[in-house]
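All protein chains but one are shown at their positions in the complex.
This part shows chain A:
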């Protein structure tokens, strides 16, 4: 009896001991950071991070690391992986700089870059193909469309985030591919959540709902896998970090799910501008909202936060799962049935909560007038890119890059990956700098010509396109003096596609991947002049994607052509055949042809008819 009692107990103890031992090498950590942005927007940044020791990863002993992804990485010999799914546009003028030091963001659509281990370039390409195919199955996205035409090998833009030994670095190949046309929707969120240890059932991931995530003004999902080796020489770990960032419109997400139609504000709730001359009982000039909107986690995300994920670390700063970034005076009420640990960090701007598992948690922010706003960090570069020109044959691209800082110059790498059917003329590439009077980018039209005519292009890497095999790769290292605007222009030629190469919605246009801009910290620019060691904390920025209209044929035209040519051919063949097989004779030579014979024939016919009629009559009798 005692044995029976002891056995489960000992098992429990052993398993607990194992768990605690494992947690020292492989741990899991998640955090939600909420930051209200101006214009009733709310930035919600979800971060999930788990580690696996490299030895357990090699032995396929997965604990928190997702097995499905781990096996793909092993199969494709991928040492570091970055995958992005993005939607919408970040409004830098109103929302300030991007979250996570802008490193967890992708261009519109899907972006993937990875360091693949291989001895030769061909082997790396083959493994890259394996990787994209496998990931397409895992993430329900058309990643298998990242073929050689959409793959480039950036030189300066990306650097491995993880620690790779110098020996292994020699065999690592960086490959980068984008799918700007790919839509990001619920089917991509489902596998994303499945990779998490708590699968979206508990913890902050229980807030992630496709209905809200894909209603956001801007959202990006990221998966990053990298090896991290501690400096003290202990065993390396493989770290997977999954992030979801979204900017929700509080007003829109508070609408009930079953009735999302926007309705006019009731008259009694309108705040009118009384100074207008036409202000009266029936006319109103509505004023902007001055108070902070009321919201709660439950209302904004449409579902409750179901406690913390029980697998998170229990103490330390990592255990604080939910953080909110608001000014001191903002009132925040917490609703939970359990005890709550609350901590304030960084001069009170950041409040963090440690929540307990299994109990619902909610944050309620009532409507409030605030005297001070949260300081927004300003982005150090504004980037706009558009297509210029008209017509079906040629076009141009103009990128306007503004340095808003009045004091410090900006050094950055500008990477373009163009599809093969868009062929730029490199000799038309012009980079002109004009010092803008105002740092705002919308006033670039009235700049004064800058006195310094130094070439802003410091370094340039280029690989021309080959039809149907690879796209153009253009990478520029640029330097922009303070308070100035750089206009980068080049012309391109649109190629004609073959009839079968057009997609079903060819008239919509073709998406061109966003340009990737990597901002180099100014300290590194002074220390290194060669492109190989541009180390330093790099921030990333992406322009919007472009829609390139290509000349499209009338797709019913081939059928018209087929019908017309067959008619012409039939006519021609018929008449030629007729001429060839017919024997031509003179009219008098023809036997029994002419008026006499015609008369005879009619007579004979009449005789025959008469005979038949008579015959019938005889039968009747």
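Note that in this section contacts are C-beta pairs under 8 Å (C-beta built on N, C-alpha and C of every residue); 3 or more make two chains touch, one makes a residue touch a chain; residues count from 1.
Following the convention adopted for this analysis, contacts and distances are computed from a predicted model.
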| Out of "LSM complex subunit LSM5", "Anaphase-promoting complex subunit 11", "Thioredoxin" or "GPI-anchor transamidase", what name does the UniProt record list for the absent chain? | "GPI-anchor transamidase"
| Which listed residue, A:375, A:391, A:504 or A:591, touches the chain dropped from view? | A:504
| Residue of A:108, A:178, A:206 or A:220 in touch with the missing chain, whole complex considered | A:206
| said: With the missing chain put back, one of A:151, A:220 or A:308 would touch it. Which one? | reply: A:151
| remark: Considering the complete complex, of A:303, A:335 or A:398, the missing chain is touched by A:303
| Since one chain has been left out of the picture, which residues of chain A touch it in the full complex? | 58-60, 71, 74-77, 87, 118, 121-123, 125-127, 129-130, 133-134, 136-138, 140-142, 144-145, 148, 151-153, 155, 175, 181-187, 189-191, 193-194, 200-201, 206, 209-215, 258, 260-261, 303, 306, 426, 455, 457, 459-463, 466, 469-470, 473-475, 502-505, 555
